[in-house]
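One chain of protein is taken out of this complex; the other chains stay put.
For chain A:
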Amino acid sequence: MYDPTVARLTYRALLGRRRALILLALPLLLVVIAAAVRGFNGADDQVAADLLGGFALATMVPIIGVIAGTGAIGPEIDDGSVMYLLSKPVKRPTIIVTKLTVAIAVTMVFSAVPTLVAGLILNGNSQQIAVAYTIAALVSSIAYAAIFLLLGTVTRHAVVFGLVYALVWEALFGSLVSGARTLSVQQWSLAVAHKATDAGDLVTSDVGLPAAVVLLLVVTAGTTWYAGRRLRTLTVAGDE
């Protein structure tokens, strides 16, 4: 279910110079803000939780997920180079699972690592806040990568739709409308983080742990399965 050649091609496409710069921009911004807040304000657990929850988890992780998830397959479908993968005796689900693995790894590295670093800068992991949000970032990386990988196989405008979903649904509705929170990757990952650490009231979720875990698994497996199906019936017509 994992093809090293497909993985290599995907890593190189994702971490090409321009895309790598975009992937680095938000994490750098997060770390700079964290350093500034700590510098001006000193260590404060509530501020740390607000910044990690409001910016890192609600905004940065989904955006990194959009770039890595859609970027792992969208451009190849767009310019037709995916034909070189598809015209090989390689099972289509293998291609998808490999690309998903790469997208998850890239999302985790570019979102969970800076979250941990920013958390350590903000309050030195007091009350396990840094670790809790890092766990949430790791967990949500998996679901985001899967969702946006599917989006990359469905539409040419995957990045736009992905950003709208990430910013409007996860960041805006997820914070304002309580019903929307039940269907938010962010909340599911917070439920896991809440359970895994002793962060207590500073890391809470509107969704119970069992529901969160089930939803995470269903969404990840479902989107991956459907992406494999999409790829299997992907019609790559010529320019005519």
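Going forward, a contact is a pair of C-beta atoms (placed from the backbone, for glycine too) under 8 Å apart; a residue touches a chain by one contact, two chains touch by 3 or more; residues count from 1.
The definition used in the following text is that contacts and distances are computed from a predicted model.
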Chain left out of the displayed complex - its UniProt protein name, from "Glycolate oxidase", "ABC transporter ATP-binding protein", "Amidohydrolase-related domain-containing protein" or "ATP synthase subunit b": "ABC transporter ATP-binding protein"
Which of A:Gly16, A:Gly54 or A:Gly222 contacts the chain that the document leaves out: A:Gly16
Absent-chain interface as seen on chain A, which is shown: 3-6, 8-9, 12-13, 16, 76, 78-81, 83-92, 232-240
